[in-house]
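For this view, one protein chain was removed and the others were kept in their places.
First chain written, first letter: the chains are A, B and C, and each begins at residue 1.
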């Protein structure tokens, strides 16, 4: 049955069956209000607790830190007509008898949605309906989202799990358009001896990142990744975020040609689960770091849909 | 005696006595090559070791996370003619039968030098000479610094110390232009029962942050902070970074009216020590969190002078 | 009677009586399709003909050129949270044995709506309805307006008329909030001995421009200008554009406190008549140049709502 709600005096029917493209998503259509209440703006970040911090802490045994963020530079692959520009202006100074001189930089771009990027809850909608039933026509303002802005997320410190699907499949890089199946996912975890816990972040290594600034056209043409089946499995495990070394996290194109980024919709608006894209996973896979402490403070860009970042994995 | 070196066939004398404004800075004028070698671009980040990570880890006992970054928004205080702009463009979509819709944001600004900001080694020079003797005319390029860019710094994970000077002085907020003396600094540490270790980051709470977006004109007119004396003391302790809840970290104006930001020069070019400004320190001071694990992954803005950030303090 | 039309399967009633704030606007509510056809995107620019060019040409008798555009600079008054940033990056080069070196500039801002600004037909709506009945939900796209973009306007070359209302009233500057009445308008024309012709552009000198970068707060707090009465009179004269030395062209606040920029709505969506703001009128008024040839080529910013400019008045 469809959920029918009243907005602005008009009857609006959101056809959620269309969302799932015929798949049973396991939640029915009653996806809001969220399990964290009708006013919640943090979604699965509510699963982050001191206990998860301490669980993460206990994974740190060697003191090795991995930076998961890529460099932001004009030659990186960028989606569509987004852009990234950085320039160093003429030097300022000298000032004072101490000849103080300084540089700064002027940057422009779709900052939360280029390069290594963290997707907040204001990024993705099912039609006009976003996380917790918020209608974009109410909260999407020119000067920043009035709700669901990335500044609400808070710090993400928790246990992280790497799922080396490329390694499990015995390839350096999965093919573009390959959907990671539930069997792949569970097989990789079994091979690694890793479990998923509630409140974790889950990071997929597909090998796709090896194309970064090597063959940008190929990198952006499509991507391997999870589909709705693994997506729903992760939803049911009550994790916090799904990450990947691709630009899309999920498989592109979706095997169902009528669907565009359906896993984004399953995770973000329907379940408040975050996504992190274009992460560096090579070193974790090489060193077989399948469990780690994960640290990320999203930039508090007020009203933004996402954040750039350089998250840290430590063990 | 002045150091004289040959560059481009010309004799250039850098008057370092002028830098110090007559103070003995404790290093003489032979400040480069750096102690980490003539090719080094990371400065005091070289002090960050797995041992420091483990030292930090062991400070995490409760699992409480503090975000130290402020929100970036157009109403925040900004230095000079720098700017920050964020706009949410018209929505994209709907795409597919699943009605995928998405927002992004377009941002521009002097990104590493507005709001909460981390100063890299390419930010500050003594005349044209920067960290490790690099001449800005050689490495400052329009498309990004060819040396000393913030992408070289790496993750900063180490022990952090809060020095609550406002609390020590018994005030909510130090006065603008007040120089934190060595006696203040040591007294505050003694009162707190805190020591400084090599490889730490040191964070000053002055109370100045209470003016943020409350009285921007007053906030930016001047600031309390350390001077050359405490600066040199910290250099001698071999720390990694000095942080503060002010826009300048150091006292402004300097008591010596001929000097402009001399502590920046002492720390960054002469000693490779980083600076983090406009941090949120209220909550740490309130909770008496004087020691904590500190986590920061600078955005790898290739060739940038600094990075925005939302660093984390955990205990 | 209200116009009722069907869109997206829903009944939408646009209360145009509300637009007029109770005034009779002389057109009833049937303001679209436009007189230039339902597909037209140029509005009153259709009134620009070779004959108007020749009429303008014949006003050139001395060869004196007046630049009507102000300088764009960071200290200029700017509306709300819009911004203007210009930086000169580090120099490029030297290249070749000829030591080619060059600078460029990186600029960001709401370019068609800051400083001297030309308002196109995609700028202003009555609710969601824009010129020629176009619904913004159909044509307002993130990457540029799919209709009514400023690139459609074409060159504006025609006869220009200065109306020196300040001079007529015997003041250097009209008061903020003063509505130029029909009597003022007609009296000023009579005093000058000037007529309005179909296809002209009409430029008001209020003296308000003397506050530009002298007292930005006062400049932006309100403004003198025309109201709906003079607006409708100009509509009936079939002119092409209304210009002014203020940021708003029309009187702000409107004497009817329920109305926000109603003259913008009367001119742009209802009648396809353009607006140019923040023009330099002092020199024309001083030299009593009440008729002139006017030249402006809007920047073809594809899909933009307006254009910056430096239009020329010649006689």
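In the analysis below, a residue touches a chain if its C-beta (ideal position, glycine included) is under 8 Å from a C-beta of that chain, and two chains touch if they have at least 3 such contacts.
Bear in mind that the values here come from a model prediction, so they are computed numbers and not experimental data.
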Of B:59, B:78 or B:106, the residue touching the omitted chain is B:106
Of the residues C:44, C:161 or C:259, I need the one that contacts the missing chain.
C:259
Given the contact definition stated above, which residue among C:47, C:123 or C:169 touches the chain not shown here?
C:123
Residue ranges of chain A at the interface with the undisplayed chain
74-75, 81, 83, 85, 89-92, 104, 108-109, 140-143
Omitted-chain footprint on chain B covers residues 10, 81, 85, 87-90, 106, 108, 143
It is residues of chain C that touch the chain not shown, namely 15, 18-21, 49-54, 57, 60, 62-65, 67-74, 82, 86-88, 91, 93-113, 122-128, 136, 140-145, 151, 154-155, 157, 258-262, 264-265, 295-306, 308-312, 314
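One rule holds for everything that comes next: only the chains that are shown with their structure count from here on.
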At the largest C-alpha centroid distance from chain B we find chain C
Please work out the Cα centroid separation of chain A and chain B, and write it as a whole number of Å.
29
Express in whole angstrom the distance between the two chain centres, defined as the mean CA positions of chain A and chain C.
44
With centres defined as the mean C-alpha position, give me the chain B-chain C separation in Å.
46
Residues in chain C with touches to at least two other chains are numbered 81, 85, 89-90, 108, 143
